[in-house]
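There's a structure below that I have some questions on.
For this view, one protein chain was removed and the others were kept in their places.
For reference, chains read A and B in written order, and residue numbers begin at 1 within each chain.
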Amino acid sequence: MGQFQLIATVKQSQGSKQPFTAAKISPNGQKIALCNGPDIEIYDIHEKTSVLLSTLHSRPLSDLCWSPDSQCVATASDDFTVIITHVAYGELHRLVGHTAPVTALKFTHKGNLLCSCSMDESIKIWDTLTGSLLRTLSAHSEPVVSIDIPPHDASILSSGSYDGLIRIFDTATGHCLKTLTYDKDWQSENGVVPISQVRFSVNGKFLLVKSLDGILKIWDFVRGKVVRTFISGESNSLRYTCGMDFLYPAQEADDPIVVSGTETGEIVCWDSQTKQLQHRIKRKHCGNPVMDISCHGSLMCSISLCGECNLWTWVDSESTA
Amino acid sequence: MTNLLLQDPFTVLKEYPERLTQTFETPLQTCCVEFSHGGDYLAMGCSNGAVILYDMDTAKPIAMLGNRGGGHVRSIQSIAWSKDDRYILTSSRDWYVKLWDLQKPGVPARQVRFESPVWTCQWGGPFDLGCIATVYEEEYAFSINLTPETPVVAKICDVYEYLGEDEKESEENEELEQQDFGYTLVACVHPVWKEILITGTSKGWFKIYRISDQKVQLVHSYRFAYSNAKHMIISQSGDRVAINSSDRTIRQYSLTANFELTEFNFALEHRYQDVINRLQWNSIRFSSNSAEYLVASAHGSSARDLYLWETSTGTLVRVLEGAEEELMDIDWDFNHMCITSNGLETGNVYVWSLVIPPKWSALAPDFEEVEENIEYREKEDEFDQVGQFEQQQELDQAEEVKIDLRTREKFDVRGNEINFNRFVIPLDYDSILMLKHWDK
């Protein structure tokens, strides 16, 4: 057993100004980037200070993603575009091509490709160096809201859509390689359950999937089987796609933790192996949907819709005792 | 390379590429090509000394070695990637061997100047960061220690070979001294026995050296022909050697040694010749692991294809067509199963790969693609009522099997090592900014 301890409040609640949708810890573990309207706020974890990076987006952001070298942040905006901003030099590229708000982003581990998905039901793959569109994958029939790429293997990418499908694509050709469906095993009364987020395990062999009924599943996607199910006990049809992530405790022997935010402002953590509930954080984000969860090492960053952003660290109960 | 697990296994496991899929029309005349070990990048050496690195994901150039000063200024002779793909060795007709750290590809990390053009440069030798070079009109290969800021160069020759004429006569080394081996043209470090270096000379000799940091020992020599050695390759497993010489023949040997690595034996397996046109061969490559295939490009304006033989039988199994000109250097990327070669006239670079057709049934998992119509027959248990309780039990059982979210796969389905992180060339932000602000 273990639990999260609060180490810093990155940002206080901003009242009802504008929705805050994403906060991500940088790959080098030194900074946190969060969406602040159309701009990016960069918080330095050690200095506890923040800088605002302005973008030329005309509408608020839905998601952002650090480049693997922690030098750039890509932003997905409701103005249909993606902008790649260098933390020191400002804008590098503006990627124009989607025909509806862009919902999520992901760099490959090499940083040479950026994948974006949109309410226009497509996924686009961009060349980071030139800013040109390489290919468009259109294989969903509802907004695509989440994409992920395994941490060391850019040969595949996974997408989750409101059409209830989880698809795996070949990055190089854009061909669909596999489709994991929910309605086969989870017969909901109104048909499919929209998918809200997909996340690969660090070895790229499993896929954690969250759907809008608040249920999380780990898929063995090669075999097409669900191997774990986690139920947080939320209502059946949620409004917000609340965040989730895997957390890998420092001890190799410890099983990874599944961390998930809820619409009621709770953060729930399970042991990925035993499915045992480890911790349920209720005292922060009170009543505000937890929009994003981002883990790095034993750090976890959570942000709620009102802008409250907290930084936590995972502590093994043995070491605290 | 998880995509391979999800694709048609029969196509994935094909052992050589089949179709020309890509042509890089580079502005500079390419004269040698080399894939990084991971297959992520393709380095092209050009006749004006430029070395351009292409990203195979985007098919665009991402770096040019020495563009901040210190690039080669004459034709590139060889390119070699380090095992982790972070460093590149280049040799050129401008007399230089240069080491590049791709963390900073703009300037060479180390460089050595010889007194004449350098033929080849390959990783290996007695040093942690070292290489073996062969140089124009030099009797011996050189070993270079690249660790110090100013690299240290040493001739690779046995102490007996150093002796003066008189001493040779008086000593018991007569048999050695008798031979005039000619200039050393090619050199390969053995992939398994790291202290063994095999060289090929202008008079058709193989010479096997055993190198330690204390001494160099010539342990074996063997005459394969009475002509120049042009290329020498050793299979990944180390038991197969092929040598391309100017007598229009590629000779393939099986190489064996005793346990102490003091005795070696070359057994000729096959001779590959173009019996009709009597063409010379430009370049040769083995396939991965135990080298089940050998691919070669032919010299002369009438030749436009790559020839691929099965090494166990020596039969020609495939001709890779599509390039409309004579092909020069060859490289084989085992991770993505593609072969590349550069054209002599245009300097274009061609890539042959496997073409895996889209699997439409992947879009709808309940459907199955069938070759022809199949008459429907109900299966025994197809409509059996499964109790909800049993079904749930089955699902629960599946959730009790241990899962490992951390450990990475060691090998891909083709047997290539994939469980370590290869070097990623950093994005050149300066060039993006330069382009963006060009018109301002």
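Note that in this section contacts are C-beta pairs under 8 Å (C-beta built on N, C-alpha and C of every residue); 3 or more make two chains touch, one makes a residue touch a chain.
FYI, contacts and distances are computed from a predicted model.
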* Structure fact -> Its UniProt record identifies the chain omitted here, from "LAME_0F12970g1_1", "Mitotic spindle assembly checkpoint protein MAD2A", "Alpha-1,3-glucosyltransferase" or "Large ribosomal subunit protein bL19m", as "LAME_0F12970g1_1"
* Asked: Given the contact definition stated above, which residue among B:Leu13, B:Val317, B:Val355 or B:Met434 touches the chain not shown here?
  -> B:Met434
* Structure fact -> Of the candidates B:Tyr136, B:Trp193 or B:Tyr222, the residue in contact with the absent chain is B:Tyr136
* To do: Pick out which of A:Gly29, A:Gly90, A:Pro151 or A:Gly174 touches the chain that's been left out of the picture.
  => A:Gly90
* In the full complex, which of A:Leu6, A:Leu52 or A:Val96 touches the chain missing from this view? -> A:Leu52
* Missing-chain contacts mapped onto chain A -> 39, 51-54, 88-90
* Structure fact -> Residue list for chain B contacting the dropped chain reads 66-71, 73-74, 93-95, 115-116, 136-137, 430, 433-434, 437
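Assume only the chains that are shown with their structure count from here on.
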* If you average the CA atoms of chain A and of chain B, how far apart do the two points sit, in angstrom? -> 39
* Residues on chain B engaged by chain A in the complex (per definition of touch) -> 1-7, 40, 55, 57-58, 60, 62, 356, 358-359, 362-366, 395, 398-399, 401-409, 418, 421, 424, 426-429, 431-433, 436
* To do: Spell out the residues on chain A that touch chain B in their complex, using ranges where they run on.
  => 67-69, 71-72, 86, 89, 91-93, 108-113, 127-131, 134, 139, 150, 152-156, 167-168, 170-173, 175-181, 184-185, 201-206, 218, 220, 222, 224-229, 246, 248, 252, 255-256, 272-273, 275
